[in-house]
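Note that one protein chain of the assembly has been removed; the remaining protein chains are unaltered in position.
This part shows subunit A:
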Amino acid sequence: MTKKIMFWTKLKRVLRTGFFNFWRDSTVTLASLLVMMVTLLVIGLTSFSSAILENTLTELRNKIDINVTFVTTAKEEDILNIKQTIESLPEVLLATYISREEALTLFKERHSTDQVILSALDELGENPLGAVLNIRAREPSQYASVAEFLESDNVLSSDGLTIIDRINYFQNKAAIDKLIGIISSADRLGFISMLFFVIIAILIAFNTIRLTIYLARDEISVMRLVGASTTYIRGPFVVVGVIYGVVAGILTLLLLLFLTYWFASTSESFFIGFNIFSYYLRHFAEIALIIMVSGICIGALSSTLAIRKYLKV
């Protein structure tokens, strides 16, 4: 046989043997597939959890803001001037002006069920609320400098008097600082714990495949003794490893489809509007690529490494 024909014949034989081994060792195959599926599921869920965490963090960040309440006598023109100045700051993402009337309407809406407050408000006869400037920074850590800026003389009215009644940043500072701390440590902790789980899962898959090859050690020694070359012995085992990866990958993707569909509405209410099912569909190509490549690599690599020990005869 010429070398080229020999190569294709060998490849065909290796693939055929690998496929037969996968098919015939049903118990071993089932066990390996299940373990591999768990591993790939952990890897798949890692990408979900990082998306969920990121989404939750963004939502939380959006909830942090500064409310500057002005004295009731402040002129709207002065407030709008301040708004403009603030908007020009690089740290500020958005500044929203809420007039005294709007503040009153919002207040009434919020307390629509509390008759005592509403009647007290009526008795006052005039609007006790000042206008409010709601400020959003680009990053939570930038609120301190925004607040400092508001404290300075830059925001005096045209008469040179301060028209700011209070800035709630200083009241909320402790809570905001704590939140920023939680956010950054959740980021770190999330990454470390995911890495930990992924490593454990890969080790378990690797060990399972090692066990399947351990079961075949006598057969490997027979193959060695009839003069089969290293490549020829190793080939079918690597093929089986790759088939484990592909089949487990497909099953994992299907399982994720069911799981995410099942938990779609729960996830939406639990993770502040994060729909896990639509996230899965939107990022299917990415997730499928990660899972399939991981499966194939883990399968092929585990077989290659595990069989080395038994090829020494």
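Following the convention adopted for this analysis, a residue touches a chain if its C-beta (ideal position, glycine included) is under 8 Å from a C-beta of that chain, and two chains touch if they have at least 3 such contacts; residues count from 1.
Quick note on the criterion: contacts and distances are computed from a predicted model.
Its record in UniProt calls the unshown chain "Cell division ATP-binding protein FtsE", which is the match among "Cell division ATP-binding protein FtsE", "MaoC family dehydratase", "ABC transporter permease" or "RNA polymerase sigma factor SigM".
Among A:Arg13, A:Lys178 or A:Arg282, only A:Arg13 touches the chain left out of the display. Of A:Asn62, A:Asn127 or A:Ser229, it is A:Ser229 that touches the chain left out of the display. Touch with the hidden chain on the side of subunit A covers residues 1, 6, 9, 13, 17, 20-21, 24-25, 218-219, 222-230, 232, 313.
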